[in-house]
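What follows is an incomplete set of chains from the complex, kept in their original frame.
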Amino acid sequence: MLIAKVYITLKKGILDPQGKAVKGALHSLGYEEVKEVRVGKYIELTFEDGDLSLLKDKVDEMCKRILTNPIIEDYTFEIVEG
Amino acid sequence: MKFAVIVFPGSNCDVDCYYAVKDGLGEEVEYVWHQEKNLSKYDVIMLPGGFSYGDYLRAGAIARFSPVMEAVREEAEKGKFIIGICNGFQILTEAGLLPGALRKNEGLKFICKTVSIIVENDETPFTTRLKKGQEILLPIAHGEGNYYVDDKTLKELKENNQIVFRYKENINGSVERIAGVINKKGNVLGMMPHPERAYDSLLGNTDGLYILGSIVDNFVKGGV
Amino acid sequence: MNKIWRELGLTDEEYEKIISILGREPNITELGMYSVMWSEHCSYKNSKPLLKYLPTKGERVIQGPGENAGVLDIGDNLAVVMKIESHNHPSAIEPYQGAATGVGGIIRDIFTMGARPIALLDSLRFGIPDDKRTKYLIENVVAGIADYGNCIGIPTVGGDTYFEESYKGNPLVNAMCVGIVEKDKIKKGIAKGIGNPVMVVGATTGRDGIGGASFASQELSEESEEKRPSVQVGDPFMEKLLLEACLELFETDAVVAIQDMGAAGLTSSSCEMASRGGVGMEIDLDKVPLREEGMTPYEIMLSESQERMLVVVKKGKEEDVQKIFKKWGLNAATIGKITDDGMIRVIKDGKIVAEVPAKSLTEDAPQYVREEEVPKWQEEVKKLDINEVKPPEDMNKVLKDVISSLNIASKEWIYSQYDYMVRTDTVITPGMDAAVVRIKGTRKAIALTTDCNGRYCYLDPYIGSQIAVAEAARNLCMVGAKPIGVTDCLNFGNPEKKEIYWQLKNSIFGIAKACETFQIPVVSGNVSLYNENEGEAIYPTPVIGMAGLIEDVSKICTMDFKKERDVIIILGENKGEIGGSEYLKVCFGMVKGQPPQIDLEKEKRLQELVLKLIDEGLINSSHDISEGGFAAALVESAISGKKGAKISLQTSLRADIELFSESQSRALITVSPEKVDEVLKIAYEHQVPAQKVGVVEGKDIVIDVNGKRIIDLPLEVLEESWRGRIKWEMERN
C-alpha cells in the first residue's frame, strides 16, 4: 500500500483568517511565543502498490486538477509506504 | 424565452431560482439534472446556490466536473446569458469561466442577512434596469463569499469594467468589496448575493427583479 | 457475562424480565437490543405513565404521538407534519457534531412521514458565556445547527435561547422540524405484508454512536468521557440526497412502510415497525452495507450511523427502489423480509444471532411510576418581599441593562448564521414573535415558535409550564396565526429523584391543562431526562414547539412600529408581578418569588381578540409582552420599526414594577388614530382591558409614570446595547 500525503496551504500573501483566529486563541491562552499560524488542509490518498514515479505524476495531476485551487493555494506532497 | 436551472447534487436554491423566474418574471423555466450534456434548447442558464457535493473540499470544486459543465462552457462561448448565484458563482470560478476564487468569510461564520449592494456596471445585460452607483438591497447567505483576485487580475477586471456589484460595507473580506463579476465577453455573471430571493413583495423585497428583469429585456432585444 | 447488563444500563429486575420473556438468558446481541430499546430515550419508561395526561385529540389531528412525527390537517388536502427532539447529551460532549446530528435526525423524522421539510427551529439553553468552555459550546452548537440546516437547504426560521447558570454543564439543544405533505401521501412506519422485502437505504453502517440511546439516558459526569460512544458525524450532503431520493420514491407506489434509523439504529427501526404492524422481521446482517470491517452483530444492530432509513417495500419493487437511489448516488440493499411470527430474527453467516419478540422490545418495556416529593427548597425560593428590593435611582440604566440582558438581547448573532430564507417562503424572518412560512400555490402560511421560560418552571413547574404553552400560543396569535398543534420537548433532571419526578409530573399537568383550555392538541414530542451535571439538575425546561395556521398570508401582522403618531395600546392587565423576572435577575441577581400567575381563560380572550383585530386589519403592529415586561416589548417594537415612542402611564404600582413586571396575557399594539375607538370597543367586547399609553414618535424612548419622567433615551443607544450584547459577550476574552 502506498499513501500520498498532500499538504495544502494558502498562498503566501493571502490573508488567512482561520490562522489569525487560531493565533488569537493561542495567545489568549498564554502561548505568546507563537509568531504566526497558517491553517491548511491535509489529504491522505491510499493506493495499492504500484510504480512510484508514475504515481507521483498522477498525484501531482490530481492536486492541480481538483485537490487545490491554484489561484489561492499551494501544495506539496510525499508518498510513503503504508 | 426559456431558463434552465441546473441541479447539482446538493443544490438547494434551485427552487428559489425556479420560482423567481416562473412567478417573478413569468417566464418559462425547467430544472436540468447535472448529468445533462446538451443545453442548446435553453436561452438562459442559471447555476443556483446551495452546497453542491456538500461544498466538501472547496465550494464548487467537485461540481465543476459535472457533465453539464461542458455544456455550460459551450453555451457560454456561444454568448448565451449565464448567471451563477452564490454556489453557482463558486462553481463558475472553479471552472475558470470567471476570474478569481471565493474563500471562507473573513469572520469565519456563515452570514445570512439582507445587505446594500452598489451597482458598478450598468451596461451588462444583467444590469440595464439599474444605474451605475445605484444602491439596492439583496439577501446574502454564504459561508465562503470572500472574493479573491490577485492584483494583476484586479487591474484587468477594472480595465475591462468586469466588476458589476460591490457590497456597500465590508461584509466578508472580499477584495475591494466585490460582490459580483462578469466575464470579458459580458455574458457570464457570477454574484454572491441572491437576486432570486428578492422577487416577491410578500417577502419584503423585489430588488432582485432589476437583475433578472434586465436579462429578459436584453434577450428580447436579441442578446449579446 | 458478569452482570454485564448493569453496564448497559439495565437493572437486575429488568434483566430478570428479559429472561422471563425469552425463557432463557439473552445473548450479548439480544441484551444490547433490550438495553437500548428499554432505555428512557427509546421507551419513555419513566415518562409514559405521565404523558398519557396530555390531550392528543382534535379535529385536525391526523396522526398523534406514536409515529415518527405528528400530522395536522390544514385543509386543501394538505397537512403539517411536526416534531421536536433533544440532542442534549451528544451536544454536551461534542457540541458541533452533537447539534448537527440532532438537526439531521429531526429532519429525517419529518420526511419519513412523506413530507417535504419546510422549516427548522432550535431551542437552546446554555450557561452564562463568561468562561471558555461555555463559549466553546455556544459557538459550536450554533455552527453545527447552521452548517447542517444551511447545507441541506431547509431554512432555520426561529427558536429560543436562554442563558442560565443551571445549564452550564448540561446545555440543551432541541431541534424542531416542520414539513408539508399532501394528505393522501402520508407515510407511516407500520410494517405489513408477509414476505415483503425490507431494505436499508442511504448511508453505510459504521461503528458510530453505539449505545447512544442508553448514554442519553444517564447523567453526565466525569466518567461520561469514557462511556462515551464513538461520536456520530453528520453528513448533511448525504441527507440532502437521501431526502430527495425518498421523496422521489414516495411518488411511486413501492413503499409499504418507512422509518428513519435514529437512536438505536437498526434495532429500533425494525422492532418498532414490526410491532406497530403486528408482524415479525428477519434481517440478514451480511447484506447490510458496512463502512468498517469486522463489525459484530451487536455493533451492526446498535450502530447509530446517521442518514439511513429502513423501508418495507412491496414485493417485486426492489429494483425500482434501487434505480432511484442509484440516481442519487446512494445505497439501497435488501436485507430481510417481513415474517408472520412477530419475532425480530437476526442472521449472520447463516446463523441466527438474535431472536426476540418485536413487541417485547417496544410495548413490553418496563414502565415506572416514581415517587414524588415537593423539593425542600421550593417554599424558600418562592418567598419574595418586594419592599426589600429598592427601586434603583437611574431607570435609564435599568432599562438598558434589562434589554441588553442575555435573555432579552437580540439573538441575531445566532440566527444570522442560519440560512432562514432558502426556499423563498419565509415571510416573517427570525427576530419577531413567530416565524411565518408560506405554502406556495396556496394563500396559506404556517406560523412557528418555540418557547419556555425555565426559570418560571423552576419556581413553579405547574404554572411555568402553563405559561410556556400560553406564550407560544400568544406569539403565534401576534402574527395572526391560529394555534393548531404542539410538539413538546421535556428536558428534566434524573426522574429517579423524587423532586425531579415531582417537577416532571407537575409540568406535564400544566401543559395538559393549558392545551386543553386552548384546545391545542399535542401531536408529538420528546422526553430528555437525566439532564444533570455533577448531581445538579437543570431548570425544568418543557420546551413548547407550536404551529399556527394562517388562512390568508396577506393578513399577517408584525411587531415593528409602522407609522408616526400611531397610538400605542396595552391589552391586558399588569398585576405587578416581579417574581422570577428578568429585572429581578439582572438588577438584583435574584431568582426568587412566585412566577407570574396565569388565568388561561383571560389568556384565551386576549389571543382571540388579537386574532380578530389582525384579521379585520385594525392594527398596525402587535407584540406580546413577556420577559422584561412592557418596557422591553416597547423597545423591541421601536427598534424593529426604527421609530421612537412617547409614553405616559398612570398607575398605582411602583414605577419599576409597572415597567418590568412580567404579568401574562398582555400585548402591545399600535393603531392608526382613527381606528382607536373601534379597537377599544372590540377589546371591551372581549373583556380584555385596553389602555392607551402613548404614541409612536421621534427617535427617542420617553416614558412618564404618573407625570414624572422616568426614561428618556435615544433609541440608537438602546439599539446598540440590545443588538450587540451577545456578539460582544462571545468575542470578549
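Going in written order, the chains are labelled A, B and C, and every chain counts its residues from 1.
The rule is short, and it goes like this: a contact is a pair of C-beta atoms (placed from the backbone, for glycine too) under 8 Å apart; a residue touches a chain by one contact, two chains touch by 3 or more.
Since the structure is predicted, the reported quantities are computational estimates derived from the model, not experimental observations.
This file describes a complex whose protein chains occur as A x2, B x1, C x1.
The criterion applied here is as follows: only the chains that are shown with their structure count from here on.
Viewed as a network of touching protein chains, the structure reduces to a simple linear path.
With centres defined as mean CA coordinates, subunit C is found 36 Å away from subunit B. Centre-to-centre, using mean CA coordinates, subunit A is 30 Å away from subunit B. A separation of 41 Å divides the Cα centre of subunit A from that of subunit C. Of all residues in subunit C, none touches two or more other chains.
Under the contact definition stated at the top, not a single residue of subunit B touches 2 or more other chains. Across the complex, subunit C is touched by residues 9-13, 15-16, 19-20, 49-51, 53-56, 109-113, 139, 141, 143, 194, 196-197, 199-200, 202-204 of subunit B. On the subunit C side of its complex with subunit B, the touching residues are 143, 146-147, 150-153, 235-238, 240-241, 328-329, 415-424, 426-427, 438, 440, 553-554. Residues 57-58, 61-62, 65, 93-94, 100-101, 103-108, 146, 148-150, 173 of subunit B are the ones touching subunit A in the complex.
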